[in-house]
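First the structure, in the form of structure tokens, and then the observations on it.
Rest of the complex left out; these chains stay put.
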Amino acid sequence: MTLSYVPDDSLAHRLDPRSKLLVQAGFAAAAYAYTTPRGLGALTLFAVAWLALSGGGPRDLWAYRFALPVLALAPLVAGATLGAPWFRVERAATTGLASYRVLLILVVAAGYVRSTPVRESRAAIQRSVPGKPGQFLGVGVALVFRFLPLLKRDLLTAREAIRARGGDALPVRDRMRLVAVAGINRAFGRADRLGTALNARCFAWNPTLPRLALGPADYPALAVGAGLLAAAVVPLV
Amino acid sequence: MIGVEGVTRRFDGGATGNAGGVVAVDDVTLSIPDGEFLIVAGANGSGKTTLVRTFNGLVTPDSGTVTVNGTPVRDDLVAARSAVGMVFQDPRDQLVAATVGADVAFGPENLGCSHAEIDRRVDDALAAVNMADREDERIASLSGGERERVAIAGALAMEPDHLVLDEPFTGLDEPARRSVLDRLRDLRAAGTSVIVVTHDLRDVLGLADRVVGLSAGRVAVDDAPRGAAAELPGLDVRVPAGFDGRSADAADTSSSP
Amino acid sequence: MATSTESVDLVGDEAATNLARAALFAALVGAFAYVTFPNPVSPVSVTLQVLGVFLAGVYLGPVWGAASLVLYLAAGAVGAPVFEGGSAGVGALVGQSAGYLWSYPLAAGAVGAVVHRGAALRDLDTVGLPTLVGAMALGTVIIYALGVAGLAYVLSLGPVEAVTVGAVAFLPAEALKIAAAVGIVRSDAVAAA
């Protein structure tokens, strides 16, 4: 299972993507500002509630399994020393808290991912970043979402084409090279044909932007995001 | 009106290809009035795709001029691209979004239409290809025929004055083929010019007003269907048996469900 | 026509194709992020992402190569499953591998700048092997400099600890990826660019 958008009617699904992005930014800042047992304790409650409000649960964290070993091992590496006392608990504890805060940030991010379709993220980008850079990012992000499954399929069919014509007999090294080269070739062909399609369909810098409007639930969410950011700034001043 | 005057387009042979390259389109002159149903036929590699791609500036001629509604394409690309809708030979090349509705809306959005106008055009275009109420389906899960129809809807939603279809029937099953043919008939009746590129005229010869046959990039035939039918086999193009100006469908098939 | 076309600001044929290619390479890096091998000497697993970063720089040049990796980060942040092992979300951009991720656009830009000696693309057949390898070595240095710094900062590790966890363990794998990239670039079958 990969982490991805899941259609649903949770509170988070009904929020404007911009509110959700602000909440995430506020949360990350707060987690860096309050990397203490008490601070992270409070933030844990928030993170778990946030994920639940987006209809998610522990299974969504499976996507982060590749991050977990690092987060678990880092405190051990930090605590270990080459000589007496061999292990310094306070160093390990500091890194342990730092690891844990990363985990919390990942949990909150999972809430955004499962509650926000591409189309809304794209609209948020195009409405928040002005001018051509916004249009580049918005359309580009939508194209990445579209290309990703096609590209995996291209790599797969490249492998099939080679197999269908007896390529199984070749050494692994040659097969890998053929698949990589054929895959990249197809991908280039795809990009150029897509470029042509964009042109034929009047691809413009100034299209009608997708609809996006703040609803009643967004104002409290924006307030929460702004509050977290403010709380993160307080210790600095 | 689309006007083509003395258009020539060459391609380099590339590093390992033919030394001198190929002349894909060679001094072609044509004029396509509004509301005409034109077939462009010819053997593989005779330059059909290259020629029609000059109509909206996807291919730039080496020499000669193409005008759309009186304006040279090179002077106003936006006008040419919004006036000439194009359905590519492979619909997989044409679809740019992840869902049916988003894909059909793509053209009108780029033209800067209002949201109400975009919604109207998307609804109309999808209805025209029998795909109403399927806006939220993912492109990836559609069958070949449905994908071809979405490609056609995407071109229709731009409400072009001229519609070019590059081999639109390959891969369609019989009901899909019939429904696309019906729609082309309606469009022509409404004053849109329809240009169908094909090497197999069995489906469309009965609908056409005129046939242009290409051979090695040059216009070798330019005639009404009845006259053209006699000359086309010389260009390696197949013509329906016993073609007599009636619907090619009627002449050619027995299996209308 | 129902619409006035005067106000339509076309992206232009060249830029549209470049944008499509940038999105394509972003997706390629994403597909390569799925290819993970466990690393016997470190908890961070080896992925092929870096190979995609190299190829983006080589084939797209410094400007569009870097732009491509910016798209990669943006798409991943809003939920495309393009980060290590198919994960996604803003969290990765401030998490333990943030340094690596943020280094990718810079590294692709640097690889492209060295290979093409400037913003304009040149024919890859005229690029010598030392330039190609040197460019990717420079890219590797950038990725690890930022990656290790990020690791040290985010997880409160000392410099030696961070280098141990985040760099030493990977360098042999990077050499293989550079060799693979050279093989692909030198193969006459890739017709584009």
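Note that the chains take the letters A, B and C in the order they are written out, and that residue 1 is the start of every chain.
Here, a residue touches a chain if its C-beta (ideal position, glycine included) is under 8 Å from a C-beta of that chain, and two chains touch if they have at least 3 such contacts.
In this text the structure is predicted, and so the values were computed from the model without any measurement.
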| task | Note down how many copies of every displayed chain the full complex holds, formula style. | result | A x1, B x2, C x1
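As a convention for this text, only the chains that are shown with their structure count from here on.
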| remark: When A-C and B-C are ranked by contacting C-beta pairs, first comes A-C
| query | So, what's the distance in Å between the C-alpha centres of chain C and chain B? | reply | 39
| For chain A and chain C, what's the span in angstrom between their mean Cα positions? | 16
| Sequence positions of chain C contacting 2 or more other chains | 7-8, 10
| remark: Note: chain A residues in touch with at least two other chains are 118, 143, 145, 194, 196, 198-199, 202-204, 206
| In the complex formed with chain C, which residues of chain A make contact? | 2-5, 17, 21, 24-25, 28, 32, 63-67, 69-74, 77-78, 94-95, 97-99, 102, 105-110, 112-113, 116, 118, 121-122, 124-125, 136-137, 139-141, 143-145, 147-148, 150-152, 155, 177, 180-182, 184-185, 187-192, 194-196, 198-199, 202-206
| In the complex of these two chains, what residues of chain C are touching chain A? | 7-11, 13, 16-24, 26-28, 30-31, 34, 36, 43-45, 55, 59, 67, 70-72, 74-75, 78-82, 84-92, 94-97, 154-158, 161, 164-165, 180, 183-184, 187, 189-193
| field | Touch list for chain B against partner chain A, complex | value | 56-58, 78, 81-82, 86, 88, 93-98, 102, 106-115, 118, 140, 154, 158
